[in-house]
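Missing here is one protein chain; the remaining ones are kept as they sit in the complex.
On to chain A.
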Amino acid sequence: MPIQLTSQAYCKMLLHTAKYPHCAVNGLLIAEKSKEKKKDGHGVPVLCVDCVPLFHGTLALAPMLEVALTLIDTWCKENNYIIAGYYQANERKKDSKPNQVAEKVAARITENFSEAAIVMVDNSRLTVSCSEPIVVIYDHHENKWRNREVTMGSFEDWSEAQKITSALLVGRSYENLIDFDNHLDDLRNDWTNPVINKSVLDLC
């Protein structure tokens, strides 16, 4: 089942990437838990309504990742969400392949959500105008992560996503984006990013 991104999910991913241009960044993609179990679920996209930015810099260390996954999983349960995917932007501009870290985290997520996807950000195409989608989506098929073509259908509303992301990048909203690392530095920093969420809503 392919995933679909809302404007909020897409834009926060890019803001995280833009906030730390010299670091690798990663985060989790969040979807709403669907109550009905569709037997013939092929082709019905999973809508990722939000994302939670996790770390910047060193992505490969286990303890804080475990804490984040457990905490965010608990938060998801309270809000009828589920962790549906993982995003990562690598440190180097021309490198947009999922690495061991990405595969390990995605494997963890797959334990709870079999259709989990990896979304890699293509740093080399990051621009303020956001003229085209710059994500590469990977699905797990036959024990390998294969990339799938990203189309307008990968977004709930591409032109809205484009407009909002561009506006927030220009306005440097990424300076106020909170990731889990920021939260560990100061617990008052809220990784659900209510301020940015509100900005996104205002621009819809």
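The criterion applied here is as follows: a residue touches a chain if its C-beta (ideal position, glycine included) is under 8 Å from a C-beta of that chain, and two chains touch if they have at least 3 such contacts; residues count from 1.
Everything that follows uses one rule, which is that contacts and distances are computed from a predicted model.
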Review point. Of the options "ER membrane protein complex subunit 2", "Gamma-secretase subunit APH1-like", "Checkpoint protein" or "Transcription factor IIIB 50 kDa subunit", which is the UniProt protein name for the chain that has been left out of view?
Key: "ER membrane protein complex subunit 2"
Exercise for review: Could you tell me which of A:Val44, A:Leu61, A:Ala107 or A:Val170 touches the chain that is not displayed?
Suggested key: A:Leu61
Revision key, fill the gap. Absent-chain interface residues of chain A come out as 21-22, 58, 60-64, 66-67, 70-72, 74-75, 78, 92, 94-95, 100, 172, 183-188, 190-192, 194
